[in-house]
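Below are the structure tokens for one structure; questions will follow.
Heads up, one of the protein chains got dropped from this complex, but the rest are sitting where they should.
Naming follows writing order (A, B and C), and every chain is counted from residue 1.
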């Protein structure tokens, strides 16, 4: 089969012919319909410090990718829940059965959890094997480009809903206009956040934010703009109930704690390039009585259930966020678009099969 | 001033001239812009068993009504939060400071809580005095007919959100097509309930349910219709995540427990005419692992805050629910419409002032 | 091996020689150290209506029992988390992977969940096979008689903690002085319930309740005793924050709703002999603003984790509740004690191995 493979410990990747892997006893083989590009794939593509440490040269060659939708074509002999013909998407976090977190319903952040496309071959290919436990059966009518992005959409949803899901009628700031930030806007609008503020760097993306439901978009690069003051002004002077840090920028995090009202909630999702971040601990956390939730992955499978329901009922306006639908063979173009500054794209979905690609492109018209 | 007064311990009420009451030290005097008719008012109007016991002949004459929006025109000397000119609505539940519930953030269900229009004069009048503690400052642009119905809208919102607010992406059944049931549909749609089922008796009301966001409407009077089976069919065979009992009908409650999935949540809001209700306790509660929330009133003021935010951002489609806007002097007509079977109306809002009435009627066109 | 088997569709059971079953690919074979008698076993022993319907003659012969602690002596080829030599207890609820509840972290109440000792052979035997998924690795130092009763102790803990676990410093009523009620008292005392009321029928059991931490014990059979008034008197006139119905008696449930303060929480655990129970729905649920949790089983494995921690740290006073330690061959005596009225025992633990039995009996001295 064809697959986008990291072959050497250096920037780039290759489209190669590789063997289709045989599913183990507890695994399923999935024929890929659609697979989308995540920021993590870009890190690996660039072979940055994180990739060198986290994956390392010894494990190469490895197939990239983890956001995917496709059809189950073969299952191992111990597979119980999934069957051949099921239309599935894949949860990226592979839980370790012995982890305390797995036993406590937090398998998505288990101590020894593994990640598809990072710790094993991924989805930028015609076929993919994954353990049954991470297969999620999709609602039948959801087009593959939407089914594929359920994984980051789950990030956005979990980040917004936090640990309690109590968001109806609140005010929220979303820091960051990347694809997951934009999805968070669409979700926020669909689930009754009453005022949605978005900050970001790129006009193209902020424009999408408006299309999918933001009430206020604020350019994060504009030095003259007092974003904190604007949020406070439109929240009775108190600040927003909820702040989602989805940019990974220290400045955004610092502003976010100032935008948050006393007693509010902050979801920390974006990964900082420098992990050691100086926070105004006393005023931003202690005296503020803030709740902060570190968000990694999505709940398995509470978040998936909600996302599937929202997609199946057409409650989300995601079309403006899927900006590019391309063939798998055009992956270089896809990565180039992900790396372009200022960004002119949001979510990029690839199709290995040219006829499914054409159908998807027709749905966009 | 003119007021709709229960004068005698018998059905009916009279429009009368009465004195404007003087606000006590901790009270505000409100000039009424709009005041809407609640089912409780109908009970008192009819002078049914509940009214005879709860209010009693000895307290008459008493002004009816409690759903209201208006302007503060005078405040007592100890009033701190509210000032003359504020545009307010009124929370009906007057908390007792010494109640344990008041001290624990549950003042809306305090042991000794009093109710406007039941335990003291109400809002079907040109003016109304209430303690400051139940005044809620409205968002300025909300028209008075919407500001007035925030109180039942708060019922609907609290009933839907329950004690945790975790509703995004779930499936929900609303049992009952009365005005508060219909408001619950509008709220459910706005806050991301992904599948909304409504049961009710009246075509007119079920039609409104569809307009404001119901995905499925089911006639509760149709003996041939297997409502439980339909809900299960559209929820993967498991039943709905959330069931709201808003009808007060034993049959609806019984069906509701069957429509609820194992591990789901049931909000008990509707008051049964016979309080002693036979429930399938083992299967409906224990083995089902159900959570049941008794819902009375609204959270003070968490629910109000969310409702104000949703209204101010125009997230709710309530227009189809406000079916009648009339003058206060036409209260007999209003009650007649509330009592009509089958119902041809939903929410009825009255205006004491004819010029405000005309403006409101013009907004409907 | 020897096993206590239901052989015929009539009251009673037999100690028989049966084959040791071979674990399937995802199962473990456990050598039983201790196995305790549950009320469910008594139902099956008596072959009452419930047993006739739930189990049925066609499935017999079947080994009784499900509360157990023992050692893993063999595992199937797909078992991953458990290994030979592990000292385990068994969760009774066998989840079905496809159930929505299983995917949402509520596998203990899955739509198609199966039960050890009810839907398949149980633990009153020298050996037992169960799926790996229900094996719980015990803390090493916990004696087998305590490890065995973790399953009902988990019921008691989950019933007390409810869906939120927020019990510290509250007041609680436990309705019922059966073994699980008594365990709930011990747990309540250990986790900081500040006032513990217990109602029950048997002096022997109420005496144990006092020993393990009850502040007030109230005889439920005493017509002259106003139990509701006593609870109110000692809770500032408001009623208790939490009421646990663990008796299965309609009178207790009715009293319980009156003992509950407005805004309080009621856990419904006891199964009523008549499922159709008449409740004071309006006053007991709606106007009370009550939260009611149906409790079935225990959280998998959040409850087990807490129970293991509490046992390992010796925080629970359970010794007075384990009243009888006997050999498996004396099961008839055990059932007789369970059926004795008035009860003179609480929890009865059986040992198939006579040397382990002797050790356990010595620990009691």
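General remarks:
Just so we're on the same page, a residue touches a chain if its C-beta (ideal position, glycine included) is under 8 Å from a C-beta of that chain, and two chains touch if they have at least 3 such contacts.
It should be emphasised that the depicted structure is a prediction, and the values quoted were computed from it without experimental measurement.
From the set A:34, A:295, A:338 or A:356, the residue in touch with the chain omitted from the display is A:295, counting the whole complex.
Touch with the chain that is not drawn comes from one residue among A:73, A:230, A:285 or A:319, which is A:285. Touching the chain that is not shown, out of B:8, B:81 or B:358: B:81 (per the contact rule at the top).
Note on the undisplayed chain: of the listed residues A:60, A:109, A:139 or A:333, the one touching it is A:109. Residue in contact with the omitted chain (choice from C:227, C:306 or C:347): C:306. Residues touching the missing chain, restricted to subunit C, are 157, 161, 164-171, 187, 190-192, 194-195, 215, 305-307, 309-310, 312-313, 315 (touch as defined at the top).
Listed by residue number, the positions of subunit B touching the unshown chain are 25-26, 78, 80-81, 97-98, 100, 103-105, 299-302, 304-305.
If you put the missing chain back, the residues of subunit A touching it would be 99-101, 104, 106, 108-111, 163, 236-238, 253, 261-263, 268-272, 275-283, 285-297.
What we mean here is this: only the chains that are shown with their structure count from here on.
Averaging Cα coordinates per chain places subunit A and subunit B 40 Å apart.
Shared interface positions of subunit B, i.e. residues touching 2 or more other chains, are not present.
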